[in-house]
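So, subunit A:
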Amino acid sequence: MDRTAIDVAHMLAGGMVLVSFMLLYQDRMFGLLNVFALHALVLSLSVAWQAYIQDAPHLYVTAAIALVLKAIIIPVALHRVVVRLGIHRTIETVGGIGPTMLFGMGLVALSMVVMLRATAAADPLAREDLAFALSVVLLGLLMMVTRRNAVSQIIGFMSLENGLILAATGAKGMPLVVEISIAFSVLIAFIVIGVFLFRIRERFDSVDVQALDEFRGERE
Partner candidate 1 sequence: MTPVAAVLWSVPALLSVVVLAIATLRWPSAMRLVYGACLVICLAVLARALAYLLEGANTPSLLSLPIGLPWVGAHFRLDALSAFFLAVTGLGGAGASLYAIGYGEHEQAPGRVLPFYPAFLGGMNLVVLADDAFTFLFAWEFMSLSSWMLVIAHHWDPENRRAGYIYITMAGFGTLALLLAFGLLAGPAGSYAFADMRGDTSALSGLVLLLVILGAGSKAGLVPLHVWLPLAHPAAPSHVSALMSGVMTKVAVYAFIRIIFDLNGPPVWWWSILVIALAGLTCVLGVLSALMQHDLKRLLAYHTVENIGIVFIGLGLALAFSAHDMPAPAALALTAALFHVFNHSIFKSLLFFGAGAVLTATGERDMEHLGGLIHRMPLTAFTFLTGCVAISALPPLNGFVSEWLTFQAILLSPILPSWGLKLIVPAVGAMLALSAALAAACFVKAFGVTFLGRPRSPPAQRAHETDSASLTAMFAFAALCLAAGILPGFVIDGLAPVAQDLVGGRMPAQSAIPWLSIVPVAESRSSYNGLLVFAFIAISAMLAAEVIHRFASRAVRRGPAWDCGYPDPSPATEYTADSFAQPIRRVFGEIAFLARERVDMPPPGDTRPARLTVTLRDLAWDSIYAPIADGTAYAANKLNYLQLLTIRQYLSGVFVALVGLLMVLAFVMLVWT
Partner candidate 2 sequence: MDLILQLMAQGVQMTLVLILAPLLWGFTRKVRAQLLRRQGPPIIQPYRDLLRLIRKEVVLAENASWLFRSGPYLIFAATWVAAALVPTFATGLYFSWTADLIALTALLGSARFFLALVGMDVGTSFGGIGSSREMMFASLAEPAMIMIVFTVALVAGSTQLSAVADFMLAHVTLRVSLGLALVALIIVALAENARIPVDNPATHLELTMVHEAMVLEYSGRHLAVLELAAALKLLLYISLIACIFFPWGLAPPDSGPAAYAIGAASYAGKLLAGGFLLAFFETSIAKMRVFRVPDFLGIALMLGLLGMLLLFVSRSF
């Protein structure tokens, strides 16, 4: 395949890392939802591009799922959740945006070091893709642990999962990618439904601590 194809792939993957940083930076709920939609969009683009250059048509399914479910349905659904729970005001972060971003930089550097060393053997397309994917995964995890807010944690998890899809599609000729992405979509659906059904309040935190105190008495 020619150079440009690879460059485009890298462009898109890098774009996802960038959007992940935007996610980290966001401190408004609706803004966050929009940025996540963007994240999913970029993902579906890069998956589509992979489908094209690997001429693996089944990947288009994955791209479509990413586009429809993650870029449209879920953001809308979450939008309603946010309105319903009335938590659109702010996002409570743990230890400021700035430090988090800096830490994110460190994570990207780490994943670069690890991956580029590890994948010395693999073909260039896979190398950078994997490196970017790992950074997206780590950033998503970072977002989950630095946000107190259920919805933004869900978003963190979904961005993490986007990173996984990116890696899976980047792995040339990997079977079961579609199935896996579907399985993941099921997972996501469960999460969102969970938020709906069980009225998980602002944060995961509040539920269990009180539960522990009231019901379990494990604390003394």
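For anyone wondering why these and not others, all candidates are chains of the complex that A comes from, given by their letters.
In the analysis below, contacts are C-beta pairs under 8 Å (C-beta built on N, C-alpha and C of every residue); 3 or more make two chains touch, one makes a residue touch a chain; residues count from 1.
Worth saying up front: this structure is predicted, and the values here are computed from it rather than measured.
A.B. asks: For subunit A in this complex, which listed candidate touches it: 1 or 2?
C.D. replies: 1
A.B. asks: Applying the document's contact rule, which stretches of subunit A touch candidate 1 when the two form their complex?
C.D. replies: 94, 107, 110-111, 113-114, 117-118, 138, 141-142, 144-145, 147-148, 153, 203-205, 208-209, 212, 218-220
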